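Of the protein chains in this complex, all but one are displayed in their positions.
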Amino acid sequence: MLELRLVQGSLLKKVLDAMRELVNDANFDCSATGFSLQAMDSSHVALVALLLRSEGFEHYRCDRNLSMGMNLNNMSKMLRCAGNDDIITIKADDGTDSVTFMFESPNQDKIADFEMKLMDIDSEHLGIPDAEYQAIVRMPSSEFARICKDLSSIGDTVVISVTKEGVKFSTAGDIGTANIVCRQNKTVDKPEEATIIEMQEPVSLTFALRYLNSFTKATPLSDTVTISLSSELPVVVEYKIAEMGYIRYYLAPKIEEDEDMKS
Amino acid sequence: MLELRLVQGSLLKKVLDAMRELVNDANFDCSATGFSLQAMDSSHVALVALLLRSEGFEHYRCDRNLSMGMNLNNMSKMLRCAGNDDIITIKADDGTDSVTFMFESPNQDKIADFEMKLMDIDSEHLGIPDAEYQAIVRMPSSEFARICKDLSSIGDTVVISVTKEGVKFSTAGDIGTANIVCRQNKTVDKPEEATIIEMQEPVSLTFALRYLNSFTKATPLSDTVTISLSSELPVVVEYKIAEMGYIRYYLAPKIEEDEDMKS
Partner (left out) sequence: MLELRLVQGSLLKKVLDAMRELVNDANFDCSATGFSLQAMDSSHVALVALLLRSEGFEHYRCDRNLSMGMNLNNMSKMLRCAGNDDIITIKADDGTDSVTFMFESPNQDKIADFEMKLMDIDSEHLGIPDAEYQAIVRMPSSEFARICKDLSSIGDTVVISVTKEGVKFSTAGDIGTANIVCRQNKTVDKPEEATIIEMQEPVSLTFALRYLNSFTKATPLSDTVTISLSSELPVVVEYKIAEMGYIRYYLAPKIEEDEDMKS
């Protein structure tokens, strides 16, 4: 039997919004340690990994490991029916082919339960090795979202270049070129507004803006985003989920000759 | 001659918004006692009844009974040109085929008059007998609107079941099922947030969500909604209009076998 009670239910709505654009169907894996998901996006280019640790739930009961295949759009339709202050409980009986989402209003006057059929989804769990990165940039998540959106109005790809002084985002398109430089800045009033660069060596990599823009759907989950870059590795764009875990996106850099991959 | 002056002109804009989705053309009936309307929706399934009593107007002159046929979309186009604080006056001369809406800004600096041709509309006035209902639910109108909207993302029809403990709204669709229970609750800080059930006997009836969603367009008119249910009668969904009257919607329950009526 599975019963996971999350007081801050709106967090689960935000998690779904952060994945829904990239992934249609996915297995949620429940174990004693937490509620997690790993899935390729539908074009098999980007990877999403979610972890919500059991300690973050008010109540967490998972008698045995369970993998629940869900259509994220349908799940999102149901979660959108939860009020922003509602407590959400995820329930599944052993051997059942459905999952129930229960929403309780703060004053307990309104109680809703939504039952959804589960799906059989083939998936292989990729091992993601720990890696050393040449450069790690931590910056305000809203700033990163704004930059990806702005550059998308000019070009299709972005070159992210990190030096000790700052991180530069560049693009080019039919109407012109654009460069946006964010300087390292540790001395701000609010720590979440800092831009902090940990660099082993300068790095400059090219990515499809379309995917980065999808990643920024996680912005409501965290005030900051961490971007880890190495020449030979997929970039990792990570949003911490307070007290509970994270959502991470992986995307391989584009090779310069790779012009025909432009969407 | 007809001259009706309504200080709170925005109320008339809200009344139009509450009917416009259901009714295209309708006769407004003016008499010494008030300004009223009764109309079937364009698919002849639901009935709308409006009453604005003469006492609610700052000035109310209606020399003889008058029935004015109007296209609600055109009337709404004109009323949308009134500012939210404007005083609205409805005027018609005897024997004329047009109606004039006059809008005065609070400081009298701006005065607008909009003249609209009247239409000949065939309509029969249905007598709606007073009835005893098995159950009457009063609840916050925004809550009812939210529930109808939420359930529409899952299914096409809703089963409304009333017991002494509360009212349950249920639906089912391709992606799953949903139940929302609102418990009776009389002890809230604000009386308009109460959910109050007057019940002679339990009742459970099925309705098309599409119509209920149209009825909830009246939500801005009142903080609360009253839903009156009996097995053999159309449901009445009523929004009181403060000091003036009401807008009521009538809809026949669906018979269970009636599956092909699903829209």
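Letters are used for the chains, namely A and B, taken in the order the chains are written, and counting of residues starts over at 1 for each.
Just so we're on the same page, a contact is a pair of C-beta atoms (placed from the backbone, for glycine too) under 8 Å apart; a residue touches a chain by one contact, two chains touch by 3 or more.
Quick caveat, the model's predicted, so the values are computed rather than measured.
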| item | value |
| --- | --- |
| Contacting the left-out chain in the complete assembly, out of B:Ile111, B:Val188 or B:Ala242 | B:Ile111 |
| Selected residue (touches chain absent from view) among A:Ser43, A:Gln108 or A:Asn185 | A:Asn185 |
| Sole contact to the chain not displayed, among A:Glu3, A:Asp150 or A:Glu198 | A:Asp150 |
| Footprint left on chain B by the chain that the document does not show | 71, 74, 77-78, 80-81, 98, 107-117 |
| Residues belonging to chain A that touch the chain removed from view | 143, 150-151, 153-154, 175-183, 185, 195 |
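Definition applied: only the chains that are shown with their structure count from here on.
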| item | value |
| --- | --- |
| Chain A onto chain B, rotation angle from CA fit, given as a multiple of 5 degrees | 120 |
| For chain A paired with chain B, centre-to-centre distance based on mean C-alpha positions, whole Å | 44 |
